[in-house]
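Before I ask anything, let me first share the structure, which is written out below as structure tokens.
The other protein chains are all here in position, but one chain of the complex has been omitted.
Right, chain A next:
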């Protein structure tokens, strides 16, 4: 690093500019990973925390399976006989509007219908669990953040079903809407959608059968998706994720080209120095090691500084604006930093090729 360090010090203005650009890209990369994770959380945390491994939807339906699929809850018994399936239970999923009975506060909710006592029924963080024969519900964090608490009552629009809040759970959102766990029968009345006592047929409906374990042969006719595969049927999920992926992809490509272009220009600027080292008998390996060390010093320090700043920003946003879908997850941040550094080095490889192609004869100077 004899030359690399001295050049860094000598041309610190140029390198600082470059470092600031890379650092800002790292800030943006960290914000994007935070946003991507926040969006996933906000979009499908109810599916992520679901203890099932697979969902069996109605055969033949297409598009958004969660809103279009309709299965008979009684099929759960047949599913639990299928080899590979440890447990099976009906699952309902519907979006609704509701008002808090006393304050009149409007809320959008995603109602999940589960059999109380089944493996799908969540353990409440506070309050009581779901109970068959009641309309008591568990509300997720998004609603408690909005001030809904145990003892409140949510009145669902149209069906006018009254849902007393009996307990709370953590993150359980679906399609950016707050999740509410209700007993299956209650869910079926909401799904029916009209006030008064619904007909008997309304109680033969669920969205899917939730399975614990991958079904083997002999399964009933159905569209079986793993829970992860079902994320794509959550409203907006696929579009959001592909948008985020595309933005991130372009960010990495841009940073690769910025770093590559900088080091190509820089290497052209120091062509005389390279020719001199070659003429003095320095090996190509010596120059390449020196240059790579320089690239790494710039990239690592700028990326670390930028990522730290980005993480600080994410933490600040999370504490000041809890409604914003953003999450600080170390894994993706480290991945983003590694990618920025690796792609930067890859970009700089173009510059290294200029080193190997520099003719030591150039050092003989202007008279040639």
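We adopt the following convention: contacts are C-beta pairs under 8 Å (C-beta built on N, C-alpha and C of every residue); 3 or more make two chains touch, one makes a residue touch a chain; residues count from 1.
Keep in mind that, in the parts below, contacts and distances are computed from a predicted model.
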Self-check item: Listed names "Putative ABC transport system ATP-binding protein", "Mycofactocin biosynthesis chaperone MftB", "Ferredoxin oxidoreductase" or "Acetolactate synthase", matching UniProt entry of the absent chain
Solution: "Putative ABC transport system ATP-binding protein"
Quiz item: In the full complex, which of A:277, A:302 or A:328 touches the chain missing from this view?
Solution: A:277
Quiz item: Residues of chain A in contact with the chain that isn't shown?
Solution: 2-3, 6-7, 9-11, 270, 272-273, 276-283, 286, 360-361, 363-368
